[in-house]
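Could you have a look at this structure, given as structure tokens, before my questions?
With one protein chain held back, the other chains of the complex are shown just where they sit.
Chain IDs A, B and C follow the sequence of writing; residue 1 opens each chain.
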Amino acid sequence: MNLHNLKFWSRKGVILEQKKEPALSRDLQQFFSSQPTSATAEALKEGETVTLERLIRLSEEANIIDEQDGKPLAKILRKWLTKPCNRIVADAIDDEPYVSSQTNPMMKLSADAAYGLRLLQTALQPKSAEFAVYKEMYYLNCRIPTKIEEFPVRKMGGKYPMEKRAVRRLGDDVLTVGVCALIHLARAAKEGTVQSSCFVTVAGNCIGNPANLEVTIGTPVSALIDRCGLITDPTYLAIGSAMKGIAVLDADNTLVRPNTNAIIAIKESKPNLRRMDCIGCGRCLEVCPEGLNPMELYRTISVNRRESAKLLGMDRCIGCAACSYICPSRLELCEMIQSRKEKWNCNKQEVKGNENER
Amino acid sequence: MKMNAKPFPYIRAEERSPMLMLDTAIALIPPFFMACFYYGMRSLAVGAFTVIAAVAANWISDLCSGRGLEWWDASPVVTGMIIALLMPASVPYYIPIIAALFAIFVVKFPYGGTGHNLFNPAAAGLAFVTLCFGDQLANYPIPLETLPMTVDETVKLTQGAASLLKMGAIPTISMEQLALGNFAGPMGTTNILVIAACLIYLLIRRNVKWYVPLTYLATISLFASRVHHENLSAAESIIVELVAGSLMFVAVYMLTEPVTLPKRPMGKVLYAMTAAVITMLFRYYGVVLNSAVFALLLTNAFTPLFDRLVEQGHIVERSVTGSEDE
Amino acid sequence: MKMSKNNWYRRFLLATKGIFLQNPILTLGLALPFAVVACTSLQTAVGLSIGALMALIPAALLLPYVMKWIPQQLQWLDYPICALLSAVFLMPTRLITGSLSPALMDSVGVYFSLFCVSSLLFTVKEKCKEKEPVRALLTLIRMWLGVVLVLVLMGCIREVLGYGTIWNKPLTFMKIRFSGVMVSGLGFILLGFLAALGKKLHRTILSVQFWLRDGWPKLKAKVAGIFEKNEKEPKKIMDEKELIHEEESAEQLVEQITETVLGKEQDNK
Partner (left out) sequence: MMELIAVFSAALAAENLFFARAFDFGNMSRINRDPKKLLTYGGLSTLILTVAGFLAYGVNRLIAGTVLYNYISGIAHLLTLVLVYSAAYFLMGKYAANFFEKLGKYLPFAAFNCATLGSLLLSAKDVELDSLAKALTYHLGAGVGFTAALLLIWSLRQRLSSCNAPKSFRGLPLQLITAGLIALALVGLTGNQLPA
């Protein structure tokens, strides 16, 4: 736990109003648009000893994908063949508003989640294994359990862009796996089913009855929206969370991918036409979790100064959009930095090798 | 449904920067009431003229520079009010208007509008006016006498506390008069309690950082207690120093202008300290009366330097604590 | 869309290359002290311009011949010799103008004898080194006229604003005296605005010419755009496509024309 984590841990970040409620306490509904795939993985037999290689082969056959960052579970586990594992944490942290696509499955399908975690525990023999949940969730209709079967549920606090820093804070001899990946692992171990679905929250102030759905991968967003019903026309429809999502331009052709955790439809009350330039209020400085200076970055990038932007730490930006959230002049700080990051990086790539190799 | 593309995030904090600017304008209204209480309706007329001149100049400069009419931006109102409040109540009308025009057309327009000016427009306007019409701004009317709307020779003008201090005399102001602030001085800056109340309001609205005015006043009182008149004790000289020039007013409203401040908290502290040091140097060796305004104008030139220094510090610190690769 | 060769404005600019196009004071930023602090009235401006005439023109013309006369290993002395040459010519003019109007000399003070080391002289020396005398004389005259134009303008403005008189004859309409205009601070600001005015004039002439050929739609759109620019859509973010579109807009083309056709300006974008 090096100094860096502690220092940036508690102070920086934004306190977001989570608005998780109607979706979190509702039970998980299935919404399978197509029949399940006929391919099957080879299930675990009764007396078979559970080793890490066996689990890697199983997750490869069931091509389970971890919903945190979209990497396949096999690749994550392969790293731990040589490294000793001190602890396993099943990550069910949802620190973005409206989103509860990890906490809800953990509560509703807790048997599968516990079974998956037990498989990993027997394979890696860590000292302790537990679930991790976001602490700052208030006005909930249901109660977050403190223990799921024999695994404790740890509440981890902190301001908004907290998931990545929480994982970093635990240290590098800790394996963190998404809860949904564990659920799919458990199903593959029991019945040998391949992962063909993922857990998505459909929420926002325009959605009729927001809920958590288990959706087959590849269903279009419009089907989900019709399933949950729209009260009014949303000004923004985003796939991915309200803070880091991508705007959906045509709802029929954007499909759900394994690592999308939510679909948000938001109606902005006051159309924001009163634009102003940066007045130097300094709020984005207090908020940036990486300790960068978004004001200066925005100014240097808008004047296309590549070297001084890199010197100011442009590549350290994790794209959490906390600065754009807090900015009173409604400047697109994070979008400007992220788009230039790709543009300037990919320029370098073109010089070196082909574009799609990145 | 109409899909409009917008980059993330899709939810925003409700605070808006037009509202931020309006807060400073609201915080500037109580000193106007005090001025109206001391000097009658004339101070309101002076304030109104300056604000109208500043806002009109800002609109014209926005249109000329093709930036588009931004009528919701309240920063020219703040500039106009500050200029009016630092003038004596018996000032002829055309002087604050010229200061406001200079402040907007020379300090804000060439740099590109509201968020980009390097110098504090009110400070530059006042510097220009004290340079050109210094003699008319030197003496102040006596408080608690309502002035006629058009000032003629019948109005008795006395010297303010700052000019007395400059000439080595000790302003004979009793403690309770100091607290109430009814001694000769610029329109809005004599009453310390009202300004402190406005400071608290600004702090609550998170418009002003608490440590900027604090370091400024602390360094000045440090200086004032060190070098003072022979028959003034350290504590008295601090109080006289704070009250004489329009120091408190500058510390609360002009020093904490968000546009001209450095960006990092460490830079803001450095900025406040240099402003205090230069104010005291101007006060001892300078010729001009409102030395705090000139010193502020000079320290505005150092903000990019402080930004660069403090930013280098952060870059070094980031590289020392190891880069976090995802 | 390149400007045609026989465009009257382009020919006019190239003909007067030192005065309007690359004015030594406004665009190159030489000889600042004379424009900012020294010339506080029309009289001092005239005195200074005479000083400039005597300091710049003979020294720059005679220098090549003097240098031929100097032996080879002392060749590095060219700058001091140029300064001495112009001082030799400059000082008598100081005496003559001093006797003509003594008030002018003490108001200008030390600045008059600074012409011999000013950056203007050294740039002029560089410019006229390889040219033959007649062309060198022409560039010198044009440069000198450029300097005189700025000096006279600054002198007039400051005298009208400061003392309300033109060549010591009081004007009736100037009731408010800005006595502070004489200080170096406001001299800098006035010179900055003058330079900006020059550039603005240059750009408007070019853009008006461009739109005359191109018809009025773009100008109407631009003027209309100013008022409800903020109402309709929020401020655009310049990504790749926008930048190329921005390139095509009339404003940007004017920029290109001034860059390519008429030579590099002192503009650090």
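In this text, a residue touches a chain if its C-beta (ideal position, glycine included) is under 8 Å from a C-beta of that chain, and two chains touch if they have at least 3 such contacts.
From a predicted model like this one, the values you see are computed outputs, not experimental measurements.
*Asks:* Please work out which displayed chains the absent chain touches and list them by label.
*Replies:* When the full complex is considered, the omitted chain touches A, B, C.
*Asks:* Can you work out which residue in B:Ser65, B:Gln159, B:Gln177 or B:Thr321 touches the chain that's missing from view?
*Replies:* B:Ser65
*Asks:* Touching the absent chain in the whole complex: find that residue among B:Leu20, B:Ile104, B:Ala127 or B:Leu255.
*Replies:* From the options B:Leu20, B:Ile104, B:Ala127 or B:Leu255, the contact with the absent chain belongs to B:Ala127.
*Asks:* Considering the whole complex rather than only what is displayed, give the residues of chain C touching the chain that is not shown.
*Replies:* On the chain C side, contact with the omitted chain comes from 26-30, 32-33, 36-37, 40, 76-77, 79-80, 83-84, 87-88, 90-92, 94-95, 98, 105, 109-111, 113-114, 116-119, 122-123, 179-180, 182-193, 195-197, 199-200, 203, 251, 255, 265-269.
*Asks:* Considering the entire assembly, which residues of chain B contact the chain that has been omitted?
*Replies:* Given the touch definition above, chain B has residues 64-66, 106-107, 109-113, 116, 118-119, 124, 127-128, 131, 134, 282, 285-288, 291, 294-295, 297-298, 300-305, 307-308 touching the missing chain.
*Asks:* Spell out the interface residues on chain A facing the chain that's missing from view.
*Replies:* Considering the whole complex, chain A reaches the absent chain at 277, 299-300, 302-303, 305, 308.
By our rule, only the chains that are shown with their structure count from here on.
*Asks:* What is the chain whose Cα centroid lies farthest from the Cα centroid of chain C?
*Replies:* Taking each chain's C-alpha mean as its centre, the farthest from chain C is A.
*Asks:* Between chain B and chain C, what is the separation of their C-alpha centroids in Å?
*Replies:* Between these chains, centre-to-centre, one finds 37 Å.
*Asks:* As a quick test, compute the distance in whole Å between the mean CA positions of chain A and chain C.
*Replies:* So the centre of chain A lies 61 Å away from the centre of chain C.
*Asks:* From the C-alpha centre of chain A to that of chain B, how far is it in Å?
*Replies:* Roughly 47 Å, centre to centre.
*Asks:* Where in chain A do residues touch two or more other chains at once?
*Replies:* 272, 274-275, 330, 332, 335
*Asks:* For chain C, jot down the residues that touch at least 2 other chains.
*Replies:* Within chain C, the residues that touch at least two other chains are 230, 237.
*Asks:* Spell out the part of chain C that touches chain B in their complex, as residue ranges.
*Replies:* Touch residues, chain C against chain B: 176-181, 183, 185-186, 189, 192-193, 196, 222, 226-227, 229-230, 237.
*Asks:* Sort out for me which residues of chain A touch chain B in the complex.
*Replies:* It is residues 2-4, 7, 14, 16, 97, 164, 168, 230, 233-238, 240, 242-251, 264, 266, 272, 274-283, 285, 290-291, 293, 295-296, 311-313, 316, 318, 321, 324-330, 332, 334-335 of chain A that touch chain B.
*Asks:* In their complex, what parts of chain B are in touch with chain A?
*Replies:* 1-13, 15-21, 70, 72-73, 75, 113-116, 206-207, 209, 258-261, 263-264, 307, 311, 314-315, 318, 321-324, 326
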